[in-house]
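Now for subunit A:
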Amino acid sequence: MKRTFLIVLLIITTCFASATTITICEAGCDFQSIQTAVDSSKSGDSLFIKAGVYKEANIIIYKKSLHITGEDGTIIDTQNKGYGFSVEATDIIIKNLTLRNIKISYTKEYAGILLFKSYDFVIQNVTVENAFFGFLIQKSKDGEIRNNVISGQGTAEADSGNAIHLWHCENVRIINNDVRRMRDGIYLEFGNSSYIADNYSTENMRYGLHFMFSNDNIYENNIFEANGAGVAVMFSKRIKMFNNLFKRNWGTASYGILLKEINDAELKHNVFEDNTIGINADGTNRISYFENVFKNNGYAIKVHGACYDNIYTRNNFLHNSFDLSYSGKLNSNKFENNYWSNYTGYDLDKDGIGDVPYRPVKLFSYLVNRTPESIVLLRSLFIDIINFSEKVSPVFTPENLIDNKPLMHQASW
Partner candidate 1 sequence: MFKILKYCFFDLMRSSWSYVYFGFYLLLGIMLLFLNNDLSKAVITLMNIIIVLVPLIGTIFGVMYYYNSKEFTELLLAQPLKRSSIFLGQYLGVAFSLSMSLILGLGIPFIVYGLFKSNAIWDFSLLLIVGVFLTFIFSALAFNIALSHENKIKGFGYAILLWLFLAIIYDGLFLMSLILFEDYPLDKVSLIGTMLNPIDLSRTLIILKLDISALLGYTGAVFKQFFGTSFGLIISFSALLIWVGLPVMRIIVKSKKKDF
Partner candidate 2 sequence: MVEIKNLHKTFGKNKVLNGVDLSINKGGIFAVLGPNGSGKTTIIKSILGMVIPDSGDITVLDTNIKQNSEYRKNIDYLPQIANFPSNLRVIELIRMIKDLRKQTDDDVRLIDVFKLQPFLNKKLGTLSGGTKQKVNILLAFMFDSPIIILDEPTTGLDPISLIRLKELIANEKKKGKTILITSHIMSFVEEVADEIVFILEGKIYFKGSIQELKNKTNQMDFEHAIANILTENHV
């Protein structure tokens, strides 16, 4: 009995005694090298890295739960030799430090921080400069990535990686990060039940945000500005997109957001401004577009074939060159109670709803689809005349594509 008690006591004391803080600095402490410190630490230890430039790469943390913290001016320069941290552990925290000069490779995905099969992780206040990949997170779950700044120098898609890249992850919160000049700002492949909010993603060569095969995610209050191709959400289910701003995505294959093979998603209170295409929808079903703003886009919405049961309500379409372009058949999609700045009807009974239905598809958009060069005739009087005659008696545009209750004033919320 006494013996068992002693053993228990021994175990407890050992445990408490082991939770120590190890300090690393350039000179005068126990450790000058982070890797050496990691190697001599025990699971549960804290590592404090004092300000200074540490020329280390490929710092490996294997099955040790560590809390690593830097201070202002803690810089790890990997000198283009590989990863910054390469981690496979549970309960891992990396905070307050800068990683620099991540190696560019065409065969391996070098990242500032690589997490593999890691659970309960936190990456916070980390700056990655000259990144190839920023954070590469694989087969991990229950983590938080917050307040980080990641920027790259890549010039082409081939020699640049993604800022925050999740692969086979679950329940990760990506909040308030600033990602720019990478390939994709934030990329989720097989990433489920995650929450992405308040991020700013800009000047990325491909997508500001990119979803592939990722279900049940929410992203809100993000700003996606001037990315090569905008935001792409593909092959995913039950995505909620709220309050995001999609801005200035210009180019031949550019859009605010691309929705491809998406089911049961919800778009609410998003703003699409100055994009070549606001929303490019291709094979989307049961999507609700509610109270979004489309302002000064080339096309507010471009719908390709095979889109079923989409509902557009209370959206504001303001001064877009084209409000809507439709190719293929209209498949039980519904437009109702939207505000169209091009609407010219009247409201005699003063109920705020126009008495004349609105047809968002113009003959001219049909012509431009057929002969793209005819775009140079945009806003010509002749085009207005043929649009008008088409409005009076539709021949080319789908007859049932119609907003029967257009709003007289912008919807507000």
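These made the cut because all candidates are chains of the complex that A comes from, given by their letters.
Here is the rule we use: contacts are C-beta pairs under 8 Å (C-beta built on N, C-alpha and C of every residue); 3 or more make two chains touch, one makes a residue touch a chain; residues count from 1.
Just so it is clear, the structure is predicted and the values come from calculations on it, not from any experiment.
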| item | value |
| --- | --- |
| Given options 1 or 2, the chain of this complex that touches subunit A | 1 |
| Complex interface listing, subunit A residues touching candidate 1 | 250-252, 254, 274-277, 296-299, 318-319, 321-322, 341, 367, 370-385 |
